[in-house]
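Below: one structure, written as structure tokens.
With one protein chain withheld, the remaining protein chains of the complex are depicted in position.
And then chain A:
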Amino acid sequence: MAEPARFIHTGAAPQRPVIAAKNLDLVFQTADGAVQALSNVSLTIDKGEFVSFIGPSGCGKTTFLRVIAALEQPTGGSITVNGMTPEEARLSRAYGYVFQAAGLYPWRTIEKNIALPLEIMGFDRAEQDKRVKNVLQLVDLEGFGKKFPWQLSGGMQQRASIARALAFDADILLMDEPFGALDEIVRDHLNEQLLKLWARTEKTIGFVTHSIPEAVYLSTKIVVMSPRPGRITDVIESDLPRERPLDIRDTPEFLAIAHRVREGLRAGHAYDD
């Protein structure tokens, strides 16, 4: 079934989107009744894009990321990841997922934590060691491989968690408020590092955040969402250059985009409560 699709892809035809969601609905059945977490969400993400999802709590941004990762099942509409269903995409190691909490297993050293997905996916030891070394370098954590998570700062732990998501060469990186629990200074630093990493690895990144400056600074595309029901209210294509020093945040172009994001949030009645 997947064979013809592969042939189309290898041709000179226009590139197929990495993620394509159409009229996506998701209703959670809770004790208090049905909750419409996603309503009529349609979005395409192309290869190499950096897409931020921003909106208040309950707008469905995390849920949408979880649908991409096949951690939630949509109740309506369709979604493809690399042209496959999310489950198939997961089995073909399409994405690495970074959670809000670093979620490193405390009984494993940093390198053992990064090797965890490699062990599960059946890489041999030599390959594991090579990849662990590679990604440790990529996130600037050389020399910390033998440490246990508690011996590292929060920011370093989160970098280790990103390294873990990068270790098995997934094309897509899904990040659910990865820097939400960190302070502003560390967050700025990690944002800068993440952009460099993105430039080097050419991954497609889906990034959930609460922070307007973070979303504008990082993204090529900003998806503004609003709650009850969770829906997309605006999709902003950023025209900022890909090379972004931190002080780009003081430029009028940056502020204009930030303003539009804020307007989008306000239009979604995000500040009502």
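Miscellaneous remarks
Going forward, a contact is a pair of C-beta atoms (placed from the backbone, for glycine too) under 8 Å apart; a residue touches a chain by one contact, two chains touch by 3 or more; residues count from 1.
Rule of thumb we're sticking to: contacts and distances are computed from a predicted model.
The complex appears with one chain absent; UniProt names that chain "NitT/TauT family transport system permease protein" among the candidates "Methanogenic corrinoid protein MtbC1", "Nucleoside ABC transporter membrane protein", "Sarcosine oxidase subunit beta" or "NitT/TauT family transport system permease protein". Check A:Pro74, A:Pro149 or A:Pro178 against the missing chain and you find that the one touching it is A:Pro149. When the missing chain is restored to the complex, the residue among A:Phe53, A:Tyr97, A:Tyr217 or A:Phe254 that touches it is A:Tyr97. When the omitted chain is restored, the residue from A:Ala20, A:Leu71, A:Met84 or A:Val186 that touches it is A:Leu71.
Screening A:Val27, A:Met84, A:Leu116 or A:Val235 against the full complex identifies A:Leu116 as the residue touching the chain left out.
For chain A, the residues touching the chain absent from view are 69-71, 90-91, 95-97, 99-101, 103, 105-109, 116-117, 119-121, 148-150.
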